[in-house]
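Supplied in structure tokens, the structure appears directly below.
Up next, chain A:
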Amino acid sequence: MKEGGIILSVKGLKKTFGGLHAIDGLDIDVKRGNIHGLIGPNGAGKTTFFNVITGILPSSGGNVFFESHDVTTYKPEKIAEMGISRTFQAGKIVPGMTVLDNVMTGAYRITKTDVLGTFFRAPFTISGQEKRIRDKAFELLSLVGMSDASDRWAADLVWVERQLIQIARAMAAEPKLLLLDEPTGGMGAEESQRVAEMIYMVRKEFGVTVVVVGHDMTLVLGISDRITCINFGKKICEGTPADIRCDPNVLEAYLGKE
Partner candidate 1 sequence: MKKCMLVIMVIVMTFCISLVALAGSEKETSGTAKEAAPVASDEPCVDEWVFSNLMFMTGGWAPYGEMIVWGMNEAIDEINAAGGIRGVPVRAEVYDTGTHQPELAVTQMAKVLDTKPLLIMGPHGSTDAEACSQLAYDEGVYMLQSTSSYDVAKKFRPWANVWLTNTEQFAKTTGQKWIEREPDIKSVVMFVQPEASTWYEQSKHQSNGLKAVGVKVLEEIAVTEAVDFSPLAVRALSHKPDGFVMYCYPEAMVKIVLELQKRGVKENRRFLFFHGAGTPEFWALGKGYLDGAYQWSIFNSQAKSQKWQKLADKFREDFDGEPNWTVPTDYDSMYLIKKCFEDLKITGCRDKLKEERVKIQKYMNNVDSFEFATMNIKIVDGEYKAPAFLYTIKGDKLENPINCGFEWK
Partner candidate 2 sequence: MPISLFYFLVFTGIFILLGWAIYIVYRNGQLNNVPIAAMAVGAYICAYLTRELHWPFLPALLAAMGGGAVFSFVPALGLGRAPGFSMTIATIAMIFITQTVLRNMAFLGGVYGFYSIPRVDHLLIVTYVIVFIVGFFIFRLERSRIGRAMEVVFIDTSVARTLKINTYWLSVWLQVFAGVLGAIAGVLFANLVRILVPRHFSLGMLLNIYCFMFVGGYTTMWGVVVFTPILWGFPLLLPEAVAEWKDTIYGLLLVVTMLLRPEGVISKKMLWDIKVSVKRFFINRRKS
């Protein structure tokens, strides 16, 4: 694995809804091992960008390369198989399950048994696999600081815990690229800090590449190696956090033209 190579490359990506250009010719390169921030005001097309990359929405033009494969037309499950995991803005976890089971759902990618296998395989091969992913889920839970909560019912979790569980679930798939959609949306400063630390830790621990989306500037600027700022589906600027901080275009996008 070559350090510093480009893992995700987006070339001239377009997505239109009716007449509306949600993404309009976007070029982004994400370096392996980086935390790449994606910022922009509300409605800038950040979530749509994720949806197109993960195949939930078909793109209207342009290409997406993942590890130099063209994955533009792949189906979501195929893209997930290649090693892209993501979280969702709205904390989409399964409420009718324990926290531990929720994390274990993420391990679908790294397990094998199919429906027939569930019936006819010898019990111990399955239980061995189950034990393996259970240990892994525990490990991830303790990493996100929720090892006490493993037996709790997911419906009872508060917002920040839901986001953490989502990250743990995404990591259970052992991805190469982790896409985080507004991981701190609707959180106070303290909670945001907790999540930010955790993202940092996950990268350090597993060496995964992270793309994090947020309109919360402080979080993204605090943890990212490199940042792209977009507005109306177009790239405004790109650079290190320091560059972004002083870029007049960014201020303009966020505050509007004087």
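Everything that follows uses one rule, which is that a contact is a pair of C-beta atoms (placed from the backbone, for glycine too) under 8 Å apart; a residue touches a chain by one contact, two chains touch by 3 or more; residues count from 1.
Here is how the candidates were picked: all candidates are chains of the complex that A comes from, given by their letters.
What you see is a predicted model, and the numbers here were worked out from it, not measured in a lab.
Looking at 1 or 2, the chain of this complex that touches chain A is the one numbered 2. Those residues of chain A whose C-beta lies close enough to touch candidate 2 in the complex are 54-56, 75-77, 79-81, 84-86, 88, 92, 94-98, 101, 104-109, 111, 113-116, 118-119, 123, 126, 130, 133, 151, 153, 155, 169, 173.
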